[in-house]
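With one protein chain removed, the remaining protein chains of the complex are shown where they sit.
Each chain gets a letter, A and B, in the order it is written, and its residues are counted from 1.
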Amino acid sequence: MRILVLLKQVPDTDEVKLDPENGTMIREGVGTVINPLDLHALESAIRIKESGEHELTVVSMGPPAAEEALREAIAMGADRAVLLTDRKFAGADTWATAKTLSAMIGLEGPYDLILAGEKATDGETGQVGPETGAMLGVPVITYVSRIIEVGEDGIVVEREVEDGRETWKVPYPVLLSVTKNVNEPRLPTLKGKKKARNANIEKMGSEALGLEPSTIGLMGSPTRVVKINTPKLSRQAKLYEGSELIEGIARLKALLKPYLEVNHE
Amino acid sequence: MKYNSLNLELLKELQSMLAVPIKYDEETLERYSRDETAELKAVKPEVVVFPVSTEEVSDVMRFANRHLIPVTPRGAGTGLSGGAVPAFHGIVMSLEKMNRILEFDAANMMITVEPGVITGEIQKLADRHGLVYGGDPCSSESSSIGGNIAENAGGNKVMKYGPTGYHVYGLEVVLPSGEVTRLGGKMIKDVSGLDLIHLIVGSEGTLGIATRITLRLLPKPKYSVALLIPFPDIDTAIAAVPKLMTGSGVVPTSLEFMDASSIKAVCSFLNMEFPYADAGAHLIVEVEGSSKDSVFDDYVKLGESAIEAGGLEAFVADNRNTREKLWKARKSIAEALASISPVHCMEDVSVPMASIPELIKFSEEIARERGLEMIAFGHAGDGNVHVSFIKGDMPEERWNEALPLALEELYAKTTGLGGCISGEHGIGLKRKKYLASITDRAQLDLIRGIKRAFDPSYILNPGKIVDL
């Protein structure tokens, strides 16, 4: 079986800066790590790979610095890593990202099982997985919290939704997005790290993928960030400090008092 | 000792010299009669005061001298030996409101702070300026620097940076009399007079109250990598410690160990999985450096030496995701312990590194004999072991009987191995009677003499470390 994991690299820092011009993230100067939620997808894939004769590829779209994140995936157990990198990919929204990823999958495909994390910790949209699935025309199961059985003719998974837990069986090819409940990602071993250091990260640009500039990057993105602003003081807080605190507590008490009475009647 | 107690008039007088309201309601008194030492029998203070300046601290000490009332200084209350809880009622002086960063001096790589500043805030501020504060107790998110100084807190980076005292270069101290003295400054070298700074550091708030603290900062290494190395048993793990250093030629920043029970406890507490969870022991080895390549070379050498010395595998955490996960596990053991069994006794014995296995084996034996459960974790690189006895389901009466006996045996063994009964938590109330029994007379007299020289009326944190 051929397994593919979609990885996003996120900056290895808590403090992200935004470009005030176009509202995209400034990624230069900080190392990158695999989006923590994608690690669960990668772990799922590695476990499946280890259970039989399967080939595991990871793919990411991003700047050259994203290599670092892909090396970590190899250190953990991926067989090969592909970085989709091209200046023309810059500024892509989720649609253009999915377009680029699905072009790579179309070119290399077919993959039997495609795994993605629930969402990225920076953008928090969770859209690239289902968008890619729809572009490829494969079934999509999101919010997978458990992989129950990886069979010859399909995969059985559990998904967690608002009102309960569903168990689905889907034949390959299929795209799954997993939540962090699905497993605990492993740490890479020293041996893995050494192997990853010299591993070849395959790179593909827009030409190799046969993508028109009008369908990728900022140009190919239907959405535009038009304004970035720090939310203005939406509320003017009355502040209580030092000796006024007692007054503040009294006000809070008065505010909550009606609920107290309701509850004790 | 006979002290006076506070009547309403004295409370009024006390309040008149302080900006922040004093407190003496039951709940406050109860809260300030405890720290994080499990099962400590302390007494309640009569009042809690919150000075906001050196002058106020000094005024309270003069007041206490005048009226012969004991004063227990207190930081964030995260102590593990009962150092900041009263032995004789009186006043608890909480320094939590003296929490300002007074100066950040980048040119001299020094920071000056008040005692109530949370240690983690100093770490974060230094980090933002490309510097590092080398003190790193596990409690750094909640303990304050004043308390760290009182206990000479150690922690996870002692291998490379030393304990808290190594970073303290200047102190303003309010003496028990209320007089104020300034020690040291921003000089790296200073042999003018006695080294009183390092007499104050670790004195558990019995000799004076630090009100201004100048700490040295160091350049921040750009890259850190933590290795997690499982071993079949404690013996192999500890024997590997010197081998992995000499084998690699690298001094790690941290070298921690956790026994199988610690791992089990923390995994269930954090609901996480650990590789080789059934291994006898795990080491965490952290190394820092200025370039990616040099750190890579260092950790590969360390990891390979560890495997050669019997390590089952070496896992590598070299980014924020993985490093945080590893350290979270290590730093949560104490909390995990408290959640398994609120009644437990976390010890802090310190022995020559190579004696750790013998110490742990001995502890296991005495625990088994007395029907206690036990876990062990700590700082393999410096020989500081947190042997912890757990009450679990044992009936209270049996626990109360078994624990003191186990402790006595543990301490005797520690001393026999050339170790000491506390490496970083302090003597406080918890270990006072044990210290007296294992320290020679000449030294006890010296300690008492120093205490009298500083505090002739015996009002500052009395009843701690040794009795007069």
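Some points to look at:
Keep in mind that, in the parts below, a contact is a pair of C-beta atoms (placed from the backbone, for glycine too) under 8 Å apart; a residue touches a chain by one contact, two chains touch by 3 or more.
Criterion: contacts and distances are computed from a predicted model.
For the chain that does not appear here, its UniProt entry gives the protein name "Electron transfer flavoprotein, alpha subunit", which is one of "Hydantoinase/oxoprolinase family protein", "Raffinose/stachyose/melibiose transport system permease protein", "Electron transfer flavoprotein, alpha subunit" or "Alkaline phosphatase family protein".
Across the entire complex, contacts from the unshown chain go to A, B. Only one residue in the set A:D122, A:E184 or A:E202 touches the chain that does not appear here, and it is A:D122.
For chain A, the residues touching the absent chain in the complete assembly are 15-18, 23, 25, 93-95, 98, 121-135, 139-143, 156, 159-171, 174, 221-231, 233-235, 237-242, 245, 248-253, 255-257, 259-260, 262-264.
Mapped onto chain B, contacts with the missing chain fall at residues 25, 27, 76, 96, 118, 141-142, 269-271, 335.
Heads up, the rule we're going with is that only the chains that are shown with their structure count from here on.
Centres computed as Cα averages put chain A at a distance of 40 Å from chain B. The part of chain B that touches chain A in the complex is made up of residues 227-228, 272-273, 275, 296, 299-300, 303-304, 307, 313-322, 325-326.
Only residues 12-14, 31, 33-34, 36, 39, 72, 75, 184, 186-190, 192-194, 197 of chain A touch chain B when the two sit together in their complex.
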